[in-house]
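Complex shown without one protein chain; remaining protein chains in place.
Here the chain labels run A, B and C in written order, and each chain numbers its own residues starting at 1.
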Amino acid sequence: MADFSIGDKLRLTVFGQSHGPAVGCVIDGFPAGRTIDRDRLAAFMARRAPGQNAWSTPRKEADEPEILSGLNEKGQTCGAPIAVLIRNTNTRSGDYAALQALPRPGHADLAAWRKYGKAWDGRGGGAFSARLTAPVCFAGALCMQELERLGVSLAAHIARVGGILDAVPDTVQPALPLYAPGAFPVIDEEKGEKMRQEIEKARQAGDSVDGDVRCLVTGLRPGLGGPYFGGLEGKISQALFGIPAVKGVQFGDTRRYGSENNDAYRVQNGSVVSSTNHCGGILGGISTGMPLHFLVSFKPTPSIALPQQTVDLRTMKEGALTVQGRHDPCVVPRAVPVVEAVTALMLTDLMLQGE
Amino acid sequence: MADFSIGDKLRLTVFGQSHGPAVGCVIDGFPAGRTIDRDRLAAFMARRAPGQNAWSTPRKEADEPEILSGLNEKGQTCGAPIAVLIRNTNTRSGDYAALQALPRPGHADLAAWRKYGKAWDGRGGGAFSARLTAPVCFAGALCMQELERLGVSLAAHIARVGGILDAVPDTVQPALPLYAPGAFPVIDEEKGEKMRQEIEKARQAGDSVDGDVRCLVTGLRPGLGGPYFGGLEGKISQALFGIPAVKGVQFGDTRRYGSENNDAYRVQNGSVVSSTNHCGGILGGISTGMPLHFLVSFKPTPSIALPQQTVDLRTMKEGALTVQGRHDPCVVPRAVPVVEAVTALMLTDLMLQGE
Amino acid sequence: MADFSIGDKLRLTVFGQSHGPAVGCVIDGFPAGRTIDRDRLAAFMARRAPGQNAWSTPRKEADEPEILSGLNEKGQTCGAPIAVLIRNTNTRSGDYAALQALPRPGHADLAAWRKYGKAWDGRGGGAFSARLTAPVCFAGALCMQELERLGVSLAAHIARVGGILDAVPDTVQPALPLYAPGAFPVIDEEKGEKMRQEIEKARQAGDSVDGDVRCLVTGLRPGLGGPYFGGLEGKISQALFGIPAVKGVQFGDTRRYGSENNDAYRVQNGSVVSSTNHCGGILGGISTGMPLHFLVSFKPTPSIALPQQTVDLRTMKEGALTVQGRHDPCVVPRAVPVVEAVTALMLTDLMLQGE
Partner (left out) sequence: MADFSIGDKLRLTVFGQSHGPAVGCVIDGFPAGRTIDRDRLAAFMARRAPGQNAWSTPRKEADEPEILSGLNEKGQTCGAPIAVLIRNTNTRSGDYAALQALPRPGHADLAAWRKYGKAWDGRGGGAFSARLTAPVCFAGALCMQELERLGVSLAAHIARVGGILDAVPDTVQPALPLYAPGAFPVIDEEKGEKMRQEIEKARQAGDSVDGDVRCLVTGLRPGLGGPYFGGLEGKISQALFGIPAVKGVQFGDTRRYGSENNDAYRVQNGSVVSSTNHCGGILGGISTGMPLHFLVSFKPTPSIALPQQTVDLRTMKEGALTVQGRHDPCVVPRAVPVVEAVTALMLTDLMLQGE
């Protein structure tokens, strides 16, 4: 139902196709009376934008969001749905023309064909394209500004690229990093250098590589979420799995035995906290007041330069396919702000519900 | 919103508390005209029932479901909501009496206290109790009978207990196991024996141990699910995270490099299939027609016999707590049918929607 | 989707069939820590119960609700879903046996047959039966107690039976009536007497008669609801049309010309109020702070004693049908608390959402 929407009281609806006229979104339910910090919003979106450096696709996008609705004369949010439009300016359809009948392995092509039939727009992945994460980031940046008002901060980093792991942050009292556009979002810059080498190696081999993103949230009040199907994990994971290429989500860092996994309680400054935070800040589906932390796994970019075996749907003959076009050999660096964005969205929704 | 409900066209609502009069559920939207195979339904529920063997809690439950609504005179489903009641017959409140003010580490106690306040019923975990998975299994068993009519089969097995891994099934053409009540659901019985030893070891140490469940689905038509927030992974994971103690969900078995992770297409019996199935039967959020497979991670049972540190909420003094009562030292064996149940539920919902 | 459920944050799910073992409901999202006034709850439910007086069906129901879940040891709501069971004790199936193939004009029989097929349980209307409004009243009575805590009062009265109109209440500063069980809920007792005569006349003629219910709500804070599809009228009407036999809903008492319909603003006790209340306390889908008022139209009971023409679905032959059994010749008197109940439910849901 409504594949391109998420959220209850705060509801995001995205639209667009990779090679259509535009992408964009509608954000319904955002509080009225907020002045949006446009510079920070642009800086956040720039973190996702392609074409900035060696480790991302050279495709350039202006990504200038036009706000069509939702602001009053003073530029404050006014209660009307916030609608945002980002024109597609750099769509090279030729790259993808023959692909419609030659489903790319690891891509949605064949699945989309089976769901939508021949009318499906396969150019650049159509509506499955990660291009739609640009408006998701717009919405997320807005929500992060709202969360900040509520005392909540969140940040993600690259936890892994291929076999290279970043340092593990303190999950009891984490220092949240704040990444500049263009920065490679890791905690340990040495590990970051190795990751970039791993990505470069994959690129030169015409291949791609997988990785993980870890997200941390601090300042969340206890009592958010609910038991059973209303749990924080379920709500957040539903949104995270909406990000293209996500294949796994893990909350906390479970230890093997109960005796080491249970986070013992103690008193700090007059309130009950836990000494460790293996539960990831969630017990029984409800926020405990400790920082939230979870790991999101991304598969390697399916678009690779190496020849792959596929089937021509017109002739039902097997044959080799070489995917043209420019692609990130690893989706993880640019996925970091997207993970932050959908997390911010779901948490803002829950807080607005008083949940 | 509506923590105890899940599903759109087929909607499950569960209710009950561990130490209240009853648990149960309402299933709205189940097709009319079905004759329920009660014996198989009972056999399925028995797989979850406690007290059957060494590796589960000795608490005995009759678990006799009474169907209050939803059947016609001939015992067929009639379109009315199917309401089911399971009386609680073996509730030893004394075990838990003092716990309300002494939150058990790793449990929902403190989080629930913060959400619901003092009125929260903490006896046996209240509404957070895994006891509510009994009606979930009732609903799931019903859906599995419906899926069978539609040519869909599903089965889960224990993929891991502590450090012991079960054999990995073929995910291209899996042979789905069918487990009898009382069976220990593994593929490799030798590994099963080692897992039971691991569980027994944890029990004797007054400790508990974690593990994974893998679920496989065959016969699913391609085209089910949708892009972005309508993806199969998001919908299924939301339901899975509703199962107590689930902390992670991983779809497919992602390989490190794109060249090995992409599942190449080939022709078999006139239709396009993939040679491998690392994507877990889902691309772009949509079923590909290959078997679905995913891994669900469970934390170790938080209830352990060892003393743990907690805080008395009345005095705000730290102190040791020893959890009384009888508990599974590993939730995984009995969680296997619950994973099957919620998966069946979500897939039936999607199929009824024509999605 | 989920025909038997309504509400977002507070969600009611009803179940049961007229001649099945029981009816009941699950209320998810009701605040924790409330002590239910059981006597007032029973008194409210008694207003809907049949068999009390000349103007309702002699079918007797114990209507003893058993609370299966949702209360703690002290009997307070505890955050768990509140599940309620009402056993059916007086089901005379024989009355309805042959009806399955002889659809009763004005009833859901044929429509249900077409939706659910032959498996549909037509006995007493099955799940379409007004018997399911008993658990709706349970839920509504609960919500009325919650609304009272929030300073909101509501009451409905019979506005019309056939051609007889009750007095029209002051809609600017209404005095809300409080009806005892067994009372005939009108403002003007003389009109009430005439209505009862109208009902009695219909009964003696083997016929039935239509009517209207007016509902008034005071104390509602301004700002509840929302524009467009989030409007109060839409939300409340969706719930009202869920009551069997409702065919129309009218908010406010619109005047013909704008100059007489617009409610002029004035200052009273330092706040802005309106001198009249033709808008029914709602403008732009949002509560204005003035009393809510709306009219709900009920069709005449379709079950009448006169012979009617129908078609035997087995033979496709036209023929006469005489409906047996005992039925209210006018549904309106017993519908009054049901209107109150669903109104209370929707308003509580909105208030809990902070909407």
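One rule holds in what follows: contacts are C-beta pairs under 8 Å (C-beta built on N, C-alpha and C of every residue); 3 or more make two chains touch, one makes a residue touch a chain.
Because the structure is a prediction, the values reported are computed rather than measured.
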Residue by residue, what part of subunit C touches the chain that was omitted? 1-6, 8, 14, 103-108, 110-112, 114-115, 127-128, 132, 162-163, 202, 205, 207-210, 222-223, 225-231, 233-235, 237-242, 244, 246-252, 254-259, 261-267, 270, 272, 274-275, 279-280, 282-289, 297, 299-304, 306, 308-311, 313, 316-318, 329, 353, 355
Can you list, in ascending order, the subunit B residues touching the missing chain? 1, 8-9, 352-355
Touch rule applied to subunit A and the missing chain gives residues 1-5, 7-9, 11, 13-17, 20-24, 26, 28-29, 32-34, 66-74, 76-83, 85, 93, 112, 115-121, 123, 126-127
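The rule we apply is simple: only the chains that are shown with their structure count from here on.
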Farthest chain from subunit A by C-alpha centroid distance is chain C
Which integer distance in Å separates the CA centroid of subunit B from that of subunit C? 38
Find the geometric centre of each of subunit A and subunit C from their Cα atoms only, then give the gap between the two centres in Å, rounded to an integer. 46
Counting only residues that touch at least 2 other chains, which ones in subunit B make the list? 1-5, 8, 14, 112, 115, 127
